[in-house]
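Every protein chain but one is kept in place in this view of the complex.
Right, chain A next:
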Amino acid sequence: MTVDLPVLWYGVTVLAWVLFFVLEGFDFGVGFLGPLLGRTEAERGAAVRTVGPVWDGNEVWLVAAVGVTFAAFPDWYAALLSGLYLPMIALLLLLAVRGVAIEFRGKHDTARWRDGCDAALATSSLLLAGTWGAVLGVLVSGLALSPDGEVHGGGLTRSLAPVLGPWAVLGGFAGVLLATVHGATFLSLRTTGVLRVRARRLTVAAAPALVVIALALFIAAGHAVVAAAAALLALAAVAAWRRAEALAFAATTAAVAGTVVAVFTAHLAEGSQVLLRSTLSPAGDVTLRAAAASDGALHLITVAGVVVLPAVVAYQAWSYWVFRRRVATGFAREPRVRVAR
């Protein structure tokens, strides 16, 4: 049996991006919802602790997604990153601020320090959700790629202009809303008491707005997955209202996953296989076949991926299992050490 390696790796690449947006999606949501929904210091700390043990592992899906994109489709990687130079730089710096804010928050014990970290965490998380949404919007609308696969001319606006287009603005908007709903369902699933209730209420309130956006998009673009996402978000709202938190979270997870798949497959019409559309001419389109790495390279990552990725998924699942207990407000902030018996 022969396997079509570029197609297989297109699937794996999209899967890695889906996992990144699903997992970091609720991290971003928790990042800006925590300080909003948590009124006391203990509540805000509890919100951060719901993602504390796992956010770093979640973020590595970005490393995997970018690494796999580079490995399997070097031309796509090169066109996307150099074409979106400044937005990508902004994302990297925001991710830096976000990660450090989470990690440093509990390492020093004054109210001012924690407030500073919370402010940095909330701002960066909100901007991250919006900017990633905008970048996904660009994936749909395309870039002004010349036949050499690059965007030329325009100085500063060369790479800024794409994220100011209508699709990108819509994407940014949807990104923030999706992170809100997805983060809220995660928070209600992972906490107790007042935080749990507030997060659940937020899901019920915010999800309908997204359903409206998704339905509008479905009418505009006609992608069936978008309609499915709308249905899932409606389900999430109903489930949250009925206090079925696990179901609500599963629904938002599926909605985020579906949205990302819809974006990545927007141009994969029969036969065309366009990964990234050029708004200038079809000659600049980045296509699946032309952008794929050599069979040797794909073969290598296939061997590595078959062995390693299932193991990664397994031990990450285990880490979620280890931290399966809900986070209560009012626990000691520092983890405790068990003395060996």
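One rule holds for everything that comes next: contacts are C-beta pairs under 8 Å (C-beta built on N, C-alpha and C of every residue); 3 or more make two chains touch, one makes a residue touch a chain; residues count from 1.
Simple rule for what comes next: contacts and distances are computed from a predicted model.
In the listed set "Cytochrome d ubiquinol oxidase subunit I", "Putative dehydrogenase", "Acyl carrier protein" or "Branched-chain amino acid ABC transporter permease", the entry agreeing with the UniProt name of the missing subunit chain is "Cytochrome d ubiquinol oxidase subunit I".
Among A:L8, A:L36 or A:V60, only A:V60 touches the chain left out of the display.
One of A:A47, A:L189 or A:A251 touches the chain omitted from the figure, and that residue is A:L189. Check A:L8, A:A42 or A:A78 against the missing chain and you find that the one touching it is A:A78.
Remark: the omitted chain is touched by one listed residue; of A:V3, A:A221, A:A283 or A:V308 this is A:V308. With the whole complex as reference, residues 52-57, 59-60, 62-64, 66-68, 70-72, 74-75, 77-83, 85-86, 88-90, 92-93, 95-97, 99-100, 102-104, 107-108, 146, 148-156, 158-159, 189-190, 192-193, 245-246, 293-294, 296-297, 300-301, 304-305, 308-309, 312, 315-316, 319-326, 328, 331-332, 334-341 of chain A touch the missing chain.
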